[in-house]
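Written out below as structure tokens is the structure these notes cover.
Only one protein chain is missing from this complex, and each of the others stays in its spot.
First chain written, first letter: the chains are A, B and C, and each begins at residue 1.
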Amino acid sequence: MSILIDENTKVVGQGITGRDGAFHTKKMLEYGTKVVAGVTPGKGGQKVDGVPVFNTVKEAVEETGANTSCIFVPHKFAVDAIYEAGDSCIELIVCISEGIPALDMVKAIKFLSDKKVKLIGPNCPGLISPEKCKVGILPGNIFKKGSIGVISRSGTLTYEIATHIVSTGLGISTCIGIGGDPIIGLKFIDYLKLFEKDEQTKGVVLVGEIGGQDEEEAAKYFKEYCKKPIVAFIAGLTAPPGKRMGHAGAIISGGTGTAKEKIEAFEKVGIKVAKEPEEVGTLMSMQI
Amino acid sequence: MSILIDENTKVVGQGITGRDGAFHTKKMLEYGTKVVAGVTPGKGGQKVDGVPVFNTVKEAVEETGANTSCIFVPHKFAVDAIYEAGDSCIELIVCISEGIPALDMVKAIKFLSDKKVKLIGPNCPGLISPEKCKVGILPGNIFKKGSIGVISRSGTLTYEIATHIVSTGLGISTCIGIGGDPIIGLKFIDYLKLFEKDEQTKGVVLVGEIGGQDEEEAAKYFKEYCKKPIVAFIAGLTAPPGKRMGHAGAIISGGTGTAKEKIEAFEKVGIKVAKEPEEVGTLMSMQI
Amino acid sequence: MKIHEYQAKEIFQKYGIPVPFGKVAYTPEEARKIAEEIGEPVVIKAQVLVGGRGKAGGIKIAKTPDEAQEAASKILEMDIKGEIVKKVLVTKAIDIESETYLGIIVDRGSKKPVIMVSAAGGIDIEEVARETPEKIHKFAVDPSTGLLLHQARELCFKIFEDPKIATKSSAILLKLYEAFIKSDASLAEINPFVVSTTGEVWALDAKINIDDSSLYRHEDIEAMRESQSIGTDEATEIEAKQKNLSYVKLEGNIGCVVNGAGLAMATMDLIKRYGGEPANFLDIGGSSSPEKVTNAMDILLRDKNVKAVFFNIFGGITRCDDVAKGIIEAISKMSISLPIVVRLTGTNESLARDILTLNQVPGTALIPASSMAEGAKKVIELVKKTVNK
Partner (left out) sequence: MKIHEYQAKEIFQKYGIPVPFGKVAYTPEEARKIAEEIGEPVVIKAQVLVGGRGKAGGIKIAKTPDEAQEAASKILEMDIKGEIVKKVLVTKAIDIESETYLGIIVDRGSKKPVIMVSAAGGIDIEEVARETPEKIHKFAVDPSTGLLLHQARELCFKIFEDPKIATKSSAILLKLYEAFIKSDASLAEINPFVVSTTGEVWALDAKINIDDSSLYRHEDIEAMRESQSIGTDEATEIEAKQKNLSYVKLEGNIGCVVNGAGLAMATMDLIKRYGGEPANFLDIGGSSSPEKVTNAMDILLRDKNVKAVFFNIFGGITRCDDVAKGIIEAISKMSISLPIVVRLTGTNESLARDILTLNQVPGTALIPASSMAEGAKKVIELVKKTVNK
């Protein structure tokens, strides 16, 4: 099974002719992802690694049946790309682009709320269902197929933890980098819902960080609705308040959103919290 | 039966402390309408003709159970009043106020489209279900209860025609002035739908005028869905193109919206069109 | 409210829509100077509010300042559909590669702004709509998001083959939408929108109609009106509006004073139906104070064609006796030699009739009528008598 993407996923790359778009399209194709179309307005008719380029997403969807969009558009136009995908019968939008103003995202998410479309990101590395499909910029080689779902607000920390999960002998059903911005599409609880229903998934690793209340919400949701075990890791115990730690969303403000609070929220509902990345795999092995 | 309003309608008057608001509240009360509340921000606690005034519509609805709003607010704030009513569990908004910019109405109607609320007007005289309830500024004394529904884009012309209907010996189920602006809430076909289902109503008089395509739409709708007879009257046969005839909506533009076209559209689907207001009652008598 | 092309182009420029350089001239000499300044072939365009000025000879190309002066002298003072040309726009001529159409209206049906684009530009878009509707691409904009970049792009890629032009044009379409919304327009049109032989895009013509109801928040646009219509019929219509009257001049000889727009139109129609010719549309609105009646009569009687006046008032909430008093008071102050037929219906109508009968003003014949139809017939008869005299 896996969630959100699998061997039937058909990807259209928005901004495919750009440097990052072209590079990661190649990487996705190498991994076996069905990248069926690209979109760069004004460059319709060209090809990138054999993938046909269209002027509009609508045209790309009509011609190729693409159902998932991967956005590599520079930040000033990235939100426009989200609107376009949302308006073109795309089912899943994965927005890799970072630097979209929060109020632009607020409006875009309101726009998408009327449509049957899910948004991952922005400012995320994408997602992978190992040995089936990857959409985004995650390094495919470190993931192995298996029964653990991974959701994370981070990029490289996710790879670090995925490596430890795999080295414990476990595999991964789907691993998603959900994005480091304050305003993002799907959030932890949305993914927990999907993993709970997914037969391939036996347990979920949740990688959180300082800022916001998403981890606290996830803890509450787990307590009420989840049967599958969660192992969590939270980055930023030593982060000072009021300072943005890289990600726009990683900031302790008004004394809330600390790592300590999040860890306590998890432990209170019986979620094991790893003290360091290496522990994650071991803790999960003990639970499933 | 009648449509939209009856003896159970509970009215809140927005702008009730203004000159027009106070005057017509009195008239409505005299007619027997249950005006249960008024709203003027900052004047909560006062009374107008015994009707309690509140600061917000929400408060008025909570305290009195009002389900219908009648708006008498000056044009600069009238659209805000529509938003407020739409946001306060009101079921029917009757906007008497005129002079609301069309693009403000475009946005307001989009806002209302999510809610379970109907809008009559703006720039309309309101509606009356004779001997039960009147909401707006129509002169109650000229209407008699009966089986004819009346829908009209006009004010005084409606009274003129209602007088002729009554003098023929017929009565009226509900008479609605739908508003003279280009962008209005409910339109002819919406009322036709309601009258078609209303047991009290046996036939409908439709009073149109130049501008727009609402009469043409009504003709098409009649052909497909209506069993009850319609008698129409269209004002503006002698109106020159490109000139706004009083109402913002009464303008022949780009060669369309002429009275001739509308009359032809009606006659094509078998709707009798009166040549002058006096004829309306006679034509209707012959059909029911 | 309609505004002139040069005024619409001022608005366009404010929002970054490219318009060819040009200036307004009121005399042939001024036109010559502007042409000299431009130093290239120019186009001289009559600035009138009516359509069809091209066919009427109101647009001329001039290769030299001499030609510009000559063209302007031919166009100025020209009568185009009843409007005398008082100014011309002298603007740089553009070598045209292609002509398209970009327009936005407030659409009554969808209750939304609707964008229309067509590869068939430069000609009457209503003709295109009638003859070949498939050549017009329409899109209803969600007012809560406004026109989105990709929506503009999808439209422009339908009418332009060159992707560069399509991309440029979609940026301009977004600006047109912004101008439309921020000006509270009911219509904004670029026809033709041209690509020049050098690959530039230009709004060659510009048309914007402004929603009258919005003028209270657009002082700058309201000011455009003042400067454009001195001494015209429209000036009278504007004056009427300022007095809360709604007046439109027509060609007939029976003056009409009515309360309510629908009833006013129906009154005109009835006069015509019975063989008369209405001189105007005039809606005096809800309340009929003596002042309003006086203002209405004042405006009405400026039209020297008017031979008789028909008051058609449906009392409604207003009491008819009050209106009758207003009429008596008003005509007492004015010296009116034309016959006036008065029909007053509604609350207290018999009282009103008594007032009119008992308070006849010397010199003014007040003839009561008990119905709209009777009133129309009476006033037509009176006019026939006057004309036959």
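Just so we're on the same page, a contact is a pair of C-beta atoms (placed from the backbone, for glycine too) under 8 Å apart; a residue touches a chain by one contact, two chains touch by 3 or more.
As the structure is a computational prediction, the values presented were derived from the model and not from experiment.
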> Since one chain is left out of the picture, which of the remaining chains does it touch in the full complex?
Replying inline: A, B, C
>> Going by the contact rule already stated, which one of A:K107, A:K145 or A:K193 would touch the omitted chain in the full complex?
In response: A:K107
> Where the complex has a chain not shown, which of C:Q13, C:T27, C:S73 or C:S144 is the residue touching it?
Replying inline: C:S144
>> In the complete complex, the non-displayed chain touches which residues of chain B?
In response: 41-44, 55-58, 77, 80-81, 83-84, 87, 107, 111
> Considering the entire assembly, which residues of chain A contact the chain that has been omitted?
Replying inline: 24, 27, 75-76, 99-107, 109-111, 137-139, 141-142, 152-160, 163, 180-183, 207, 209-210, 212-214, 217, 233, 235-240, 242-250, 254-256, 259, 275-278
> For chain C, which residues touch the unseen chain?
Replying inline: 144-145
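Following the convention adopted for this analysis, only the chains that are shown with their structure count from here on.
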> Chains shared as neighbours by chain B and chain C?
Replying inline: none
>> Roughly how far is chain B from chain C, centre to centre by C-alpha average, rounded to an integer in Å?
In response: 27
>> Roughly how far is chain A from chain C, centre to centre by C-alpha average, rounded to an integer in Å?
In response: 56
> Whole-Å distance, chain A centre to chain B centre, using C-alpha means?
Replying inline: 52
> Of all the residues in chain C, which ones touch at least 2 other chains?
Replying inline: none
> Do you know which chain A residues sit against two or more other chains?
Replying inline: none
